[in-house]
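What follows is a short report on a single structure.
Of the protein chains in this complex, all but one are displayed in their positions.
Chain naming follows the written order as A and B, and within any one chain the residues start at number 1.
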Amino acid sequence: MTMTEIASFILLLTGAVFFFAGTVGLLRFPDVYTRLHALAKADNLGLGFIVLGLLLQTSSPATALKLILIWLLALAASATVGFLIARRARQNGIVPWQSGDRP
Amino acid sequence: MSNLTLILSVFLLANLLVALLRVARGPTPADRLLAALLFGTTGVAILLLLAFATASAALLDAALVFALLAAISGAAFAQRAWREEQAEAMHDDD
Partner (left out) sequence: MTPALAFDLLLIAALLWSAARALTIADVFHAVVLFIVFGLLMALAWARLGAPDIALAEAAIGAGLTGALLLDAVGHLRARQREPEQ
């Protein structure tokens, strides 16, 4: 294995860890707002690290540009959707979870 | 190397199976939809890994469409589908 391959593999593994953290967060966190937070980690960092890891494996600039475009698109989408859902949850009268509450 | 990306995609797919539990459990509509949004992003990651594992560049376009349309269903949910009774009684402050 060359140096780039090892670096790429480590980046891919980091991305997978963030996706795992996002999934566990989605299952374990107590309310909508905290689950949105877990989802955003998977969206931004998980996909970001996977894209970085794959960027090291490609040599064609077109593929690299497309990968970066996908990541930027996912960033914009997750920010927008997170804001919209959190605002609607607040308007619907969902009270944020406090540390003393039962989950 | 392509074997490693394939193993990672299997791991991500197993994550998705676990996330199906959140769809089943709820309790609010938003929680179910959040799991669907996670399916969207993880689907993008799986498609990217598959594209490199099988060396087929066309899958990148499918991943691009995945990323685009997750946002549309999320926005449609927040703007149209999820309005509850309290929301109309409460003062709309946006």
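A few notes on this one:
Methods note: a contact is a pair of C-beta atoms (placed from the backbone, for glycine too) under 8 Å apart; a residue touches a chain by one contact, two chains touch by 3 or more.
Because the structure is a prediction, the values reported are computed rather than measured.
Within the entire complex, contacts from the absent chain reach the displayed chains B.
Listed here are the subunit B residues that touch the chain not shown: 3, 6-7, 9-10, 13-14, 16-17, 20, 23-24, 26, 29, 32-33, 35-36, 39-40, 43, 46-47, 50, 54, 56, 58-59, 61-62, 65-66, 68-70, 72-73, 76-77, 80-83, 85.
Methods note: only the chains that are shown with their structure count from here on.
Between subunit A and subunit B the centroid-to-centroid distance comes to 10 Å (mean Cα coordinates, whole Å). Interface of subunit B with subunit A (complex): residues 1, 4-5, 8, 11-12, 15-16, 18-19, 21-22, 28, 30-31, 33-35, 37-38, 41-42, 44-45, 48-49, 52, 57, 60, 63-64, 67-68, 70-71, 74-75, 77-79, 82-84, 86-87, 90, 92-94. Interface residues of subunit A facing subunit B in the complex, by the touch rule stated above, are 5, 9, 12-13, 15-16, 19-20, 22-23, 26-27, 32, 35-36, 39, 42-43, 46-47, 50-51, 54, 57-58, 63, 66-67, 69-70, 73-74, 76-78, 80-81, 84-85, 87-89, 91-94.
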